[in-house]
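Read through the structure below, which is laid out as structure tokens, and then see the notes.
The other protein chains are all here in position, but one chain of the complex has been omitted.
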Amino acid sequence: MQRYYSVGSNMAATDETSALLRSFECEQNLLSRPDGSANVRQGDTSVLAAVYGPGEVKMSEEIIDKATLKVIFKPKIGLPGCAEKLQERLLRNTCESVVLAVLHPRSGVNIVLQVIQDSGSLLSCCINAACMALVDSAVPMKCLVSAVTCAVMEEGRIVLDPDSKQEKESSAVLTFAFDSRENNVVTCSTKGCYTPEKYQECLSACGAASRNISSFFRQAVERRMSKEL
Amino acid sequence: MKEVPMSTCEREFILKAIRDRKRIDGRQTYDYRRLKVSFGMERGCCIVDLGDTKVLAQVSGKIEEPKKNRPTEGSIIINLELSPMASPAFEPGRPTESGIEMNRILERNIRDSRAVDTESLCIVAGEKVWSIRADVHVLNDEGNIMDAASIAAITALSHFRRPDVSVMGEEVTVHSPEDRDPVPLSVHHMPVCVTFAFFDQGEFLLVDPNRSEERVMDGRMVVGMNMHREICTLMMSGGMLLVKEQVLRCSQIATVKVAEIIELIQRALDKDAQARQAGEKCGFAESVPTNKITTNRKEATAIDTTAAAQQASQVIQEAGPVDKPMSNMLVQAPGTVQIGEGLVNTWDVDDEDMESEEKEGREKSVTNGREAVATSKPTERKRPVKAGEGTVSHAEGSDSEEEETVMLFQGDDETKSTEEPDSTALMQPSNSDKPAKKKGKKKKAAQK
């Protein structure tokens, strides 16, 4: 099976005019301790997310008019360092824009993410897992958030949902997170060099893909609620 | 976040059940919960499910210099991470007392009992050895982390393959997996921990306590044992008193349990090896049932992005042309570049004040090297009269731009700087070697 197809201007590379997202799997409520948990697998990349809260928060971290969101990102090997802190920050900002923190003042919501397998598009997988865990924990949210990573290859081709090999070969990797209601950009994280045109192209390609993921999330929730518990 | 405290009646209920020789989850005294070992895609990665307790282990290896006192032995590091995912009581960062204790038990059980041969990890004696690291992450704490972690650690170590290494004279080559098959670690024996919980001052004993049992127990005893009935670690502590007979009984029970567990691990390892040999897809994904309503799956889907390029160009067009980047960049000297126009000062600031401020700023930035150019140049243009000699000198092809501009104002600023001790005081500590250079330049200019 061919894994990816090209997008955009360099159509000559393959004849296909569409891009492929890897298989997408999501399992919710698989851990008994956290208030919400989810395992999201995009192809081989797998991230486990757990949410605790809203609950008690440390005095020093308390915010008077809203809940404190804390994201903990756990790498698989070794101790978390600077890169993980940056990742946590990105994820926290993403979640903060969709969680209705004002409904739980003076409390804390902890989101813990554990990398199970990194085979590319890790950041988008983390955001998706965090979103599904938040849904599972029933923390009130404005809307869902879905993230898509794309890679700009050397020759200008855009690959959606790249695996680690493609990420390595690419000249730039861009990750966008969109909200599910208006499809507005919530987060954007990029690495590498690209032209503004390529950026716009990636943005609209990822936007299209994120709608697909959003509908998958919706479907997952519908499926979960299909039976009376 | 703190753990929800246990109510007295729940505590009493559990204790009463135990005194009636019953367990709240319906198990018998010596029963383990359901144990499941599954492997990840990568080598040396496994998840152990013990009931609802879930532990992930990942083994990794890197080449390091050996310790001075053991030049021919590789090292094994075991790190138990009580992830805040497992329980609200676990905080990220510094490990807790119980975390350290469990980590030490794991180390003693696996490393100190020499379960993994460290001498075979040596590549070049005294220079290069393999350092094997096992990270054990607790993902869900429903009691008895210890046993689950020890099973996960030893299973992951047995599953791990390190890249093959060959030594040719001085040269050490690490072969990629495609090049040569990776080699397994030599695991001599597989020690596994069995945890016993004691109640009522050691009168009642349970195997594999779950979380609620752990919370009411008096203390615990951990027995680490291998297939050959060798005790690899023994740890009993925590506010309870036992007599010798109880300890011996525990070691006997452990013998039976360890045999069962190791058989299961072996079976899991064999199955995984077969699957890998046959080239089947392996990984956690394969071991998860997909028919539950909490799971959802979609196959790889194509996304129609034909419009993407079009949309992109449309957006770009709508946005209008982007301000072109400054095209009139001037390269004055190798490694420097100059931008900006140096327009007339529109800020309503007294020129005199500006001058001293600028001087200060410039003097500091000189130490930063190249950046200095951008700040200093505009002023140069602003005062064409003063700049006169400066421009002449760098037209001559002076070696460094920034020193040039520093010199520019030296003539009339020197008197000023004595008037304003602040600015001079600031500059002095940062560039002590500057004055000499400046003087040299000045001479040069004077010659001209």
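Labels A and B are assigned to the chains in the order they are written; within every chain, residues are numbered from 1.
The working rule: a residue touches a chain if its C-beta (ideal position, glycine included) is under 8 Å from a C-beta of that chain, and two chains touch if they have at least 3 such contacts.
In this section, contacts and distances are computed from a predicted model.
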Absent chain [UniProt protein name; select from "Ubiquitin carboxyl-terminal hydrolase", "Mitochondrial 37S ribosomal protein NAM9", "Exosome complex component RRP41" or "Mediator of RNA polymerase II transcription subunit 17"]: "Exosome complex component RRP41"
For the chain not depicted, the shown chains it touches: B
Sole contact to the chain not displayed, among B:Glu10, B:Asp112, B:Glu127 or B:Glu214: B:Asp112
Omitted-chain contact residue, chosen from B:Ile123, B:Met240 or B:Ala300: B:Met240
Option touching the unshown chain, where B:Ile18, B:Leu50, B:Ala134 or B:Met221 are the choices: B:Met221
Touching residue (missing chain; options B:Ser75, B:Ser131, B:Thr255 or B:Ser313): B:Thr255
Absent-chain interface as seen on subunit B, which is shown: 97, 100-101, 103-104, 108, 112-114, 221, 225-226, 228-244, 247-248, 251-252, 254-255
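Note that only the chains that are shown with their structure count from here on.
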Residues on subunit B engaged by subunit A in the complex (per definition of touch): 1-2, 40-42, 45, 52, 54, 56, 58, 60, 79, 81, 83-88, 92, 133, 135, 137, 139-142, 283-285, 288, 290, 292-309, 311-313, 315-316, 322
Complex contacts: residues of subunit A adjacent to subunit B: 1, 5, 7-9, 16-34, 39, 41, 43-44, 46, 48, 50, 52-53, 55-57, 72, 74, 76-80, 108, 110, 112, 114, 116-117, 119, 158, 160, 196-198, 200-205, 208-209, 212, 216, 219-220, 223-224, 226-227
